[in-house]
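With one protein chain removed, the remaining protein chains of the complex are shown where they sit.
First chain written, first letter: the chains are A, B and C, and each begins at residue 1.
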Amino acid sequence: MTYAKQQLSKEKVFRDPVHNYVYVKYQVILDLINTSEFQRLRRIHQLGTTPLVFHGAEHSRFSHSLGVYEIARRITESFAKNYPSKALGDGLWDNSEELVTLCAALLHDIGHGPYSHTFEHIFHTDHEAITRQIITSNQTEINAVLKKVSPEFPEMVASVINKTYPNRQVVEIISSQLDADRMDYLLRDAYNTGVKYGTFDLQRILEVMRPYHDGICFEINGMHAVEDYIVSRFQMYQQVYFHPGSRSMEVVLNRLLSRAKEVFGESIAETSQVPYLLLPFFANEFNLDDYLQLDDGVLNTYFIHWKRYPDDVLADLASRFIDRKPFKSVRFTKDTESLIPHLQKLVEQSGYNPAYYTSTDDSFDQPYDAYTPTKKQIQLIQADGSLVQLADVSPIVSAISDRSEGDNRFFFPKIF
Amino acid sequence: MTYAKQQLSKEKVFRDPVHNYVYVKYQVILDLINTSEFQRLRRIHQLGTTPLVFHGAEHSRFSHSLGVYEIARRITESFAKNYPSKALGDGLWDNSEELVTLCAALLHDIGHGPYSHTFEHIFHTDHEAITRQIITSNQTEINAVLKKVSPEFPEMVASVINKTYPNRQVVEIISSQLDADRMDYLLRDAYNTGVKYGTFDLQRILEVMRPYHDGICFEINGMHAVEDYIVSRFQMYQQVYFHPGSRSMEVVLNRLLSRAKEVFGESIAETSQVPYLLLPFFANEFNLDDYLQLDDGVLNTYFIHWKRYPDDVLADLASRFIDRKPFKSVRFTKDTESLIPHLQKLVEQSGYNPAYYTSTDDSFDQPYDAYTPTKKQIQLIQADGSLVQLADVSPIVSAISDRSEGDNRFFFPKIF
Amino acid sequence: MTYAKQQLSKEKVFRDPVHNYVYVKYQVILDLINTSEFQRLRRIHQLGTTPLVFHGAEHSRFSHSLGVYEIARRITESFAKNYPSKALGDGLWDNSEELVTLCAALLHDIGHGPYSHTFEHIFHTDHEAITRQIITSNQTEINAVLKKVSPEFPEMVASVINKTYPNRQVVEIISSQLDADRMDYLLRDAYNTGVKYGTFDLQRILEVMRPYHDGICFEINGMHAVEDYIVSRFQMYQQVYFHPGSRSMEVVLNRLLSRAKEVFGESIAETSQVPYLLLPFFANEFNLDDYLQLDDGVLNTYFIHWKRYPDDVLADLASRFIDRKPFKSVRFTKDTESLIPHLQKLVEQSGYNPAYYTSTDDSFDQPYDAYTPTKKQIQLIQADGSLVQLADVSPIVSAISDRSEGDNRFFFPKIF
Partner (left out) sequence: MTYAKQQLSKEKVFRDPVHNYVYVKYQVILDLINTSEFQRLRRIHQLGTTPLVFHGAEHSRFSHSLGVYEIARRITESFAKNYPSKALGDGLWDNSEELVTLCAALLHDIGHGPYSHTFEHIFHTDHEAITRQIITSNQTEINAVLKKVSPEFPEMVASVINKTYPNRQVVEIISSQLDADRMDYLLRDAYNTGVKYGTFDLQRILEVMRPYHDGICFEINGMHAVEDYIVSRFQMYQQVYFHPGSRSMEVVLNRLLSRAKEVFGESIAETSQVPYLLLPFFANEFNLDDYLQLDDGVLNTYFIHWKRYPDDVLADLASRFIDRKPFKSVRFTKDTESLIPHLQKLVEQSGYNPAYYTSTDDSFDQPYDAYTPTKKQIQLIQADGSLVQLADVSPIVSAISDRSEGDNRFFFPKIF
């Protein structure tokens, strides 16, 4: 039997708090999970600084990645059973796409590093490009596993994640307004934060999901389940992802890494506090291998050292991050924006350099996106086979889509 | 108002996935949570190597500590409402004990370090002694907060955790066969692993729990809820805590740290790979401050470095731990124990030094204890006010108590 | 001690699947539960014909009434603890209102009879008037219990349900857009149908609910929990309460009772099939006592008899109802309304009298109401103490409020 079809002698089962079980039957999938690049995801929190506000949300990108795989597995299983393609181009599901779908689902976040959002801002890395590199570069264990399937398989998997894969059904299972990725993270983040809004009826959505010639769509009689998913998503953004507390800690982290870049960009003597694994990034000369050494714990370890570093700003910001001393924040609008320079002056008068101790941030800039009407909409298929867009038939979704969410905030140390 | 009674202007509420909400009304409690020693618990997994087998179990000692506090808060609230003492020695609840109870609940695990169980074996630290030190030593932020209540308050809190506090009710809320600690960890570990066995009816147990002159007891009509808790606990030990997979990873970690102690016990040149924060421990000359620098991420960061260290055993063991390559294991009994030297020889013939690559381990040695008949039993109070021991009236509990659980295993690399 | 304040020697606890436990401490409440009028609610389904479509929804008005009581109890407990009135007219909670609130909560649905909605249409009864009568008439056990509190107490309880009670806080706990009644029925109906949409965070809503001078309002920081409740309600109406299947069975029931009124309005001989307990209603000469004999089982018992009654229409409609043979239905709009006479003709040509076998029905006419902007809106209280209306700050709620929900349907036997 070829490696692509090689099945485990006994299906491997992972206990999962969200999906109850994650089922693995292909050797390829198990081999991918066992690579060092994938195991590294255990050491990166799914939600960056959010656990500093919602303490339960301590789950990793590893757990999320398994969850996305499991949802994709259930989708392909359902498609293979209920909508098997009988002829090329009939708009149904060609099950020879199963493995590439599962691999893409499992690996879609493999390029994430520690505190991705802030890290990317400071060091100009791009987790999507790195994902592609990890999959296609011949230095990685993941690439080695994928190549055993076929020489072009790594490129296929990468192109699914990259959304250039020709079969739109495969692409949309992984990336669309209602894909395996979003369904898992909403359920998992809701489960772990303990927030009740994030739940929706996954089983029902999977039952009404179906392939069509241009991607995936949903039967109209499942509209309310889809609606509920959109509302849940909206509420998770408002309540969890855009929470001022975690954004404040992101600001502290941003200022901390900026300062570190200045401090360690030059040569240094004090050896025990040198962030060796970060030096390539400070020098802007990093390679994939450098990137793969990093995780949340590595960064935190440096921050712990820096609490005692002989640079007041660095030491203070490191303490604030490690010991969780968030900045305060106030909302501002177009009308009140002009007050910010005054606030910065007050901060300065209190002895803080505003360059390191203040920031503005809008929640639109967060690494998440709510239901966006500019992207391809969720399609509902009616009894007669025609498609309608969700927002055209659901007033709730329409209300949410039109809305410009989020807010602008000014962050500053607790001085007044 | 004194600091001891100082309440927050607005009760602080933490979302919690297990208890829904954790409520904090005292300034003392909030100040303790905001110390660097307590925040450090965010960076230490509650279950050591268990998340390497049950991937969902990524929660920290921080979350657990908040949970124990919350259960203790509910107990004292219930006692104050339903069983208020009216006269000294009437065996009811004296609510002036509330604050010491809450502080002890919150801080009971404050002395834990990274991978405590293995770490203590290798470096002869003692998390209980360190807990006491953190609370009573005048170098810590926690001690500073507690002292603001009263000069003797730190000692009071420490003695509750130490079980020498005169009021047995307070002691047993924190440490007994059915205490706030165990109830939280069972529910939390079950929630995060996704294992269904660990759940029981916390609300019912809290309702039937009551103070008596010598500690806490439970109304007889709540017996089945208590029984269910004992069965849940039994099953969690069998299924989760004693799982061979996580014990195997503990063995790898044990061997890795042992080898590191040898390697870094001597002077070394290669600076980037030196585990500065561990050196005091290798030299057996550490102080409290050294201990408080450590967390899971710090250790993992060294392990990541060591994957490339020019010592084959160290590098290999570090890779095994970081990339999750567990040892295999086989059960053995008295009858088959004599085969172990043969197995060790086979391991050696495969090129592995058995001193670093094999181990025996019995699950009795794990850092958990099941229902032990030698300790003070769970007391049930009958309608006439007399007490009976749970195991005397419950055949299920009796069956579990008599049983010697666990197994002995021999661990070795995958060679045959 | 007066009867009003008489507490049970031991709090009585009812296991409840939705609220976990229902707590009763007042003798009055227990005595009310034990009246024959209240016990009768066990024999009346909460959702009429809905269990014929959602088979799990077999719960009674008894369970719901206990649930409303329990929510009201939690509200008054919270108000007494957090917002106790200190001076007349300070807009806070006067806890001498506790008992009247609890009694009104428990009894708010006491006047419901079997299949209320249809029954009222046919027999021109009014469950609200009957509720008042049961409480205030001196023939009932409930009145006897209430009068023991004070002679005017029955009138007080009735006026709360009637919304004429002077204290608006009490009235709005029982009847408003977000009251104890609606919160219980949404949660309970969702729980029993198994529909996931109906859940919301009751605990959070209770925490942000507070009294103000003109009723009850909600803290602005709980807005999302309130929003989620409104969305859940909207979805329950769309998915469950307006379901064409249960409306169809209501239509069958309506036609069945209409025909029975004709058949048994005249004198009859065949004694075993005579619906003795319904005769006063057919004759339009019923009294309260007649009404209190009825329940779902009584009506069904007559229907079972009528399956063999020598009137073809009556026998056929009885079979359809008892054996669950719903009519078909089609939606119609203004544009297609003119086709209905043609459809009726087709039904007639198939041998059915359209008067007994067809009906139009719009879901607006159902015994439920969604979020209605014409009623007093949900008020949110901001940090500065000012009030805003929910729909003004929540685009989701605004979207739902503006919408005219429901549909018009034409019902007919399965002939084409």
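One rule holds in what follows: a residue touches a chain if its C-beta (ideal position, glycine included) is under 8 Å from a C-beta of that chain, and two chains touch if they have at least 3 such contacts.
Please read all numbers here as calculations on a predicted model, not as lab measurements.
Asks: What shown chains does the left-out chain touch?
Replies: Its contacts among the visible chains are A, B, C.
Asks: Of C:59, C:182, C:210 or C:255, which sits in contact with the chain we cannot see?
Replies: The one listed residue touching the chain not shown is C:59.
Asks: So one chain is hidden, and I want to know which residue out of B:39, B:235 or B:389 touches that hidden chain in the complete assembly.
Replies: In the complete complex, the chain left out is touched by residue B:235.
Asks: Just name the one of C:296, C:311, C:348 or C:407 that touches the chain not displayed here.
Replies: Checking the options C:296, C:311, C:348 or C:407, the one contacting the hidden chain is C:296.
Asks: I'm checking contacts with the chain that's been left out. Which of C:4, C:304 or C:387 qualifies?
Replies: Selected residue, touching the omitted chain: C:304.
Asks: In the complete complex, the non-displayed chain touches which residues of subunit A?
Replies: Per the touch rule, subunit A residues meeting the hidden chain are 13, 20-21, 203, 207.
Asks: Hey, which subunit B residues sit against the chain that's not shown?
Replies: Touching the missing chain: residues 196-197, 199-201, 204, 224, 227-228, 231, 234-235, 238-239, 395-396, 398-400, 402-403.
Asks: In terms of residues, what is the contact footprint of the unshown chain on subunit C?
Replies: Touching the chain left out of view, subunit C contributes residues 14-18, 20, 34-36, 39, 42-43, 51-52, 54-56, 58-60, 62-63, 66, 191-195, 271-272, 274, 276-277, 293, 295-298, 300-301, 304-305, 319, 322-324.
Note that only the chains that are shown with their structure count from here on.
Asks: If I average the Cα coordinates per chain and compare with the overall Cα mean, which chain comes out closest?
Replies: Answer for the innermost chain: A.
Asks: Would you mind pulling out the distance in Å between where the CA atoms of subunit B average out and where those of subunit C do?
Replies: Roughly 50 Å, centre to centre.
Asks: Could you say which residues in subunit B touch two or more other chains, in rising order?
Replies: Answer for subunit B, listing residues that touch two or more other chains: 20.
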